[in-house]
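The complex appears here minus one protein chain, its other protein chains still in place.
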Amino acid sequence: MQKQQITNWKTKLHDIIYEADTPAGKLFDVVLLITIIASIVLVMLESIKSIDAKYHNILNISEWIITILFSLEYIARIISVKKPIRYIFSFYGIIDLLSTIPKYISLLLGGIHALAALRALRLLRIFRILKLARYLGASNMLLSALKASRAKILVFLFAVLILSIIFGTLMYLIEGEPSGFTSIPISVYWCIVTLTTVGFGDIAPVTPIGQFIAAVIMILGYGIIAVPTGIVSAEYTAQNKPGTPAKKDIVHLNTQSCPNCSASKHKDNAEFCYKCGHHLHNA
Amino acid sequence: MQKQQITNWKTKLHDIIYEADTPAGKLFDVVLLITIIASIVLVMLESIKSIDAKYHNILNISEWIITILFSLEYIARIISVKKPIRYIFSFYGIIDLLSTIPKYISLLLGGIHALAALRALRLLRIFRILKLARYLGASNMLLSALKASRAKILVFLFAVLILSIIFGTLMYLIEGEPSGFTSIPISVYWCIVTLTTVGFGDIAPVTPIGQFIAAVIMILGYGIIAVPTGIVSAEYTAQNKPGTPAKKDIVHLNTQSCPNCSASKHKDNAEFCYKCGHHLHNA
Amino acid sequence: MQKQQITNWKTKLHDIIYEADTPAGKLFDVVLLITIIASIVLVMLESIKSIDAKYHNILNISEWIITILFSLEYIARIISVKKPIRYIFSFYGIIDLLSTIPKYISLLLGGIHALAALRALRLLRIFRILKLARYLGASNMLLSALKASRAKILVFLFAVLILSIIFGTLMYLIEGEPSGFTSIPISVYWCIVTLTTVGFGDIAPVTPIGQFIAAVIMILGYGIIAVPTGIVSAEYTAQNKPGTPAKKDIVHLNTQSCPNCSASKHKDNAEFCYKCGHHLHNA
Partner (left out) sequence: MQKQQITNWKTKLHDIIYEADTPAGKLFDVVLLITIIASIVLVMLESIKSIDAKYHNILNISEWIITILFSLEYIARIISVKKPIRYIFSFYGIIDLLSTIPKYISLLLGGIHALAALRALRLLRIFRILKLARYLGASNMLLSALKASRAKILVFLFAVLILSIIFGTLMYLIEGEPSGFTSIPISVYWCIVTLTTVGFGDIAPVTPIGQFIAAVIMILGYGIIAVPTGIVSAEYTAQNKPGTPAKKDIVHLNTQSCPNCSASKHKDNAEFCYKCGHHLHNA
């Protein structure tokens, strides 16, 4: 009887954490989102020296609060899932852990040098927000358009790279060291900067021939931007057409996730998990 | 009998100010447009120190003339509308007031420091010109194409932001302070500058790894520009098609506005206001 | 009898100069094109101080040769047309004259100061090459696509201008003089530089709020570039469709021009001028 109660309590927790169909689940997701954004803002503020010097204590305490909240969430996630091992070693499981441990490690090691590495780990928290993209049906269309034109985009990127290496080497030979083209990799870097129409201006050609080739690179870059745009446009137009049902993705807007195997993307009226056959709503 | 005359006079004024179907109404609109542009040019010229020093008096007198003209227009608008309170607290009503009061306040306070804030208020005059966009049928098509692809554009902007935060933090860790990447927000700012292919060059990576990641960001930015372009292109193509009447907006090019409730966008052959039922042409 | 001969000689000259259907006419056009390009290269080389100092005499003689050639061509054009007055005061007639007189004026005035103005007049020679675009059928399609989307492009440019003025004024108020935003026009200029993703970097925001707004401007600029692209893409796609014959321009690739009134764009099988009724082939 007591085991039944525990199972019910676990099921409830699972519904709150992993699903967004109940009011409690929705609230949990919104609170989590705010906490993640707050944690990113904290990492950002900490990196500004003048702010860190002034409000070091407030930032430190806030960081500890968020770390403890994330730790509690991590423990709750482990408890509520039937197969915790599978969750722990899943992509999001590892990120969830990495979002919390850096602060605990800083307690043990404390040093300033270790902090740089810690901040890098904190960065991964951002990926959590990416989960939200799942709710937006539009992103599925975006991704399927990108997937459909993947091969063409790769060929395009390959062509850009080849062009950059050829023109980069050419510019290195023509301009040489006085203009800042000190080595082929630097010249290739400059060529990418120019071809993509970014144009920092930290390196710029000074010889007439160098400037002529630079002009050719720019016009090339200005022209070939039409290629990826044309690809995605055509793919989009094709997906929007009524006569092409095969390419249309059916977007599932429910947020159910199996309490047994954590699989998601169930059909809207699904009763059992499509992966392990476990019942989705009852424990 | 006299009341009838006043009402007739008010109706005429309403037709001139709020509608552009009569010759007098058209003339009023053109004069107003020229005055607004002149007032913007004045604000601009005043901000150039060398010009302000030379022609301070002329600029000041011109500013006063425009302020008085705008004030008279504001009063005329209040008089000619049946429900002035509704106009005063509408979006354009507030902007109309804010276009005139700064100069009067400068008379009371006079100081130089107050001028900075005053100029900010003057800026809002520009919004008046935006009204003109209503007359251009093409802008409706532009807006409906943007509205239809709103969700996709939001997802796209969200992806750009995430990418900027991730790459910005990465660049902060790699490049650090000597190259100008002094904090994560500055690095994220630099990342947006690079991803959007603006490339100011005030901050630029100097380490080989930093330059490699910068090259990746540039190519990404160069490639993903295809996404919003593809979205709008497909949406436009869809709107241009003859087989999709549901998406086609019927543009009303008349400029009638109800003298009672100020509602606009009436049908071309409308006799009564679709909102309050008041007669549109007779008082 | 002699008059007949003169008329025949004039007709032949007209065919060579104004039409490209005969071998002699084609040769004339190619020679003219090379001369125009040579004259532009000459103007360019003259503007480079080091080259002008070294090869001043050669450049001067070449310039005289081209000027005399252009003068002869101008006279031949006047002789061969039936109504020379109409040609002299036509757009190309004025440009043809302006291409030759600067050098003769320099003979009379000679001074160095007058040269700057002269060079500006020489610039107009370039327009001659634009005539060639007529031969390329593709340019007609380009122009008709641009014409069809003219209204939308104007609305778009208007929106860009409004955005630049609003954000420019905002940046002037936030950044102020220390960062280079010395006046509103300069700030608006900077805003256009940023919005169009050019990004010179001569002026760049330094305050956190300024950088934040700059980031917003960049993302806006990066996003709204989709609008003109979308417009032209949709227009192009519409023109390519088989079901829209009304929008398809019939391109006339013949280069006939009436010997009486100089009207061009005649139908391929036209015998008489569509404007003045003069016979196109016989004098």
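A, B and C are the chain letters, set down in written order, and residue numbers restart from 1 in every chain.
Criterion: a residue touches a chain if its C-beta (ideal position, glycine included) is under 8 Å from a C-beta of that chain, and two chains touch if they have at least 3 such contacts.
Predicted, not measured: the structure shown is a model, and the values here were computed from it.
Chemist: Pick out which of A:Thr67, A:Ser80, A:Thr100 or A:Thr194 touches the chain that's been left out of the picture.
Modeler: Reading the full complex, the residue touching the unseen chain is A:Thr194.
Chemist: Pick out the residues on subunit B that sit against the missing chain.
Modeler: Contacting residues on subunit B, toward the hidden partner: 197-201, 229, 233, 237.
Chemist: Determine and list the subunit C residues touching the chain excluded from the picture.
Modeler: 40, 43-44, 47-49, 116, 119-120, 123, 126, 129-130, 133, 136-139, 141-142, 145-146, 153, 156-157, 160, 185-186, 189, 192-193, 195-202, 221, 225, 228-229, 231-233, 235-237, 239-240
Chemist: If the missing chain were put back, which residues of subunit A would it touch?
Modeler: Given the touch definition above, subunit A has residues 151-152, 154-156, 158-159, 162, 165-166, 169-170, 172-173, 182-185, 188, 194, 197-201, 204, 208, 211-212, 214-215, 218-219, 221-223, 225-227, 229-231, 233-234, 237-238 touching the missing chain.
Just so we're on the same page, only the chains that are shown with their structure count from here on.
Chemist: Calculate how many whole Å lie between the centre of subunit A and the centre of subunit B, each centre taken as the average of the chain's C-alpha atoms.
Modeler: 34
Chemist: Determine the centre-to-centre distance between subunit A and subunit C, using the mean Cα coordinates as centres, and give it in whole Å.
Modeler: Roughly 47 Å separates the two chain centres.
Chemist: Mind pulling the residue numbers of subunit C that touch at least two other chains?
Modeler: 197-201, 229, 233, 237
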